[in-house]
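Coming up: subunit A.
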Amino acid sequence: MKRRILAVLVMMVMVSALTACGGSDTSETSGGASGGESLEEAGGIEIAYIVKAKTDEFWTTMEKGAYAYAEEKGVKLSFQAPEKETDVEKQVQMVENAVNKGVDAIILSAADSKSLVPAIVKANNAGIPVILVNDTVDDEALEAEGGHVETYVGIDQYEAASLAGIYAAKSIKDGKVCYLEGISGVKAHGDRLNGFKDQVETFEVAASQTAKCDRNEAFNVMQNVLSANPEVNTVWAINAEMGQGAIQAIEQGGFSGKVQVFDFDASSDDVEAIKNGTLTGSVAQFPDLQAEAAIQACLDVIDGQTLAEHTKTKAELITAENVEEFGAAE
Partner candidate 1 sequence: MANDYIVEMEDITVKFPGVLALDQVRFNAKPGEVHVLLGENGAGKSTIMKVLAGVNTSYEGRIVYKGEEIAARSVEEQRERGVSIIFQEMNLLKNLTVAENIFLGRQPLARTGIIDWKKMNLDARSLLDAIQSDISEKAMVSSLSVGQMQMVEIAKALSFKSNIIIMDEPTSALTEKEVQALFNIIKQLKKDNVAIVYISHRLEEIMKIGDRLTVLRDGKYIATVNVADITMDQMVSLMVGREMTDYYPKVNVPPGDTLLEIKNVKQGRLLKDLSFYARGGEITGFYGLMGAGRTELMRVVFGADPYDSGEIYIKGKKENIKNCEQAKRLGLALLTEDRKNQGLILEFDLSSNISLSNLDTAMTAFGLNAAKEYEKNQRLADSMNVKTPSLKQKAKNLSGGNQQKVVICKWLNADADIVIFDEPTRGIDVGAKAEIYKIMNGLKEQGKAVIMVSSELAECMGVSDRIYVMHEGEMTGIIEGQDMKHMTEELIVGFATGIQKSKGGE
Partner candidate 2 sequence: MKNIKKINLSNMTSVIALLVLCVAISIAEPAFRTVGNMINILQQVTVIAVIALGINVVIFTGGIDISVGSVVGFTGIIMGKIIVEKGLFPVLGVAAALSIGILCGTFNGIMIAKFKLQPMIATLAMMSMARGAALTLADGQTITGYSDGFRWIGVGVIGSTQIPVQILFMILFYILAYYLMRYRKFGRYIYSIGGNEEATRLSGINVDKYKMLAYTISGFCSAVASVILVAKLNSAQSTAGENYEMDAIASCVIGGTSLLGGFGSVWGTFVGAVIMIVIRNGLNLLNVSSNLQKLVIGVVILLAVLADSIRHRPGKVK
């Protein structure tokens, strides 16, 4: 019996310790959390920023930008995400918890374009504005449930992808292309794929497969595709991790210099790769700017403004020509 009590005590200490250091995730002190109700009076606005995962550099860049802007504006921010992009139920629970906590606004990058709709509706019913960032939800599904979002902050995925497609169409003759797709059900990934594809209709498609946004999987897929189709000369990966994986497979397979790789997100690995020539181009989305715009949108809504349906943010194709400036700005 003694040992059981000890075990329980240890657990209690652990949880208390963690709640104390858990404050590191927020920009302000969590000591003020006990006065949750009094925050409103103090003029502090609390925003829950829920994304799909933190495993990609894209999200960590966004997180930094978000906290920086939040501090500037004196806003209390909580940047949350499940461990994996595919853990939809967890993300739904996070939204539900935020609603229950009574935050002033929710910024959401939906893990699944349809499954998050019921949670959005819950937020609507509680009078909490919802702003989408980077990933959209399915409009039909949203309408069917009677849900509504204030605005979608992000690039036009299709338009941004076509920047790369246009470049590829101009610079590559007799293109034979391999597409590395993303996660089905995520509209953004589909738009990126098509944005590029529609610009290169003359290219022959050697393969089109998903590597689930994962670097390792992309490596394997690329390796397999190259063995079956050694004449592939173009690769379009809808995110940076997959682009990097493809590049490694190309190097290892001895195809360096023979394949032009384009990807999305312009991560720091991408910047290096463009500099040393293994990556031809990458579409930068400036996630930190997206975060700023999203937070600003929240503040505007709380202020009483109505927002446009799509708050468009900047997208740019980075190639050898402008990589130096881009790298510096990073």
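Convention: contacts are C-beta pairs under 8 Å (C-beta built on N, C-alpha and C of every residue); 3 or more make two chains touch, one makes a residue touch a chain; residues count from 1.
A quick word on the picks: all candidates are chains of the complex that A comes from, given by their letters.
From a predicted model like this one, the values you see are computed outputs, not experimental measurements.
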| request: Name the candidate, out of 1 or 2, that touches subunit A somewhere in the complex. | output: 2
| task | Can you check the complex and tell me which residues of subunit A touch candidate 2? | result | 3-4, 7-8, 10-12, 14-16, 18-19, 22-23, 25-26, 30, 33-34, 36-37, 54, 78, 80-84, 86-90, 92-94, 96-97, 100-102, 112-115, 117-118, 138, 141, 144-145, 183-185, 210
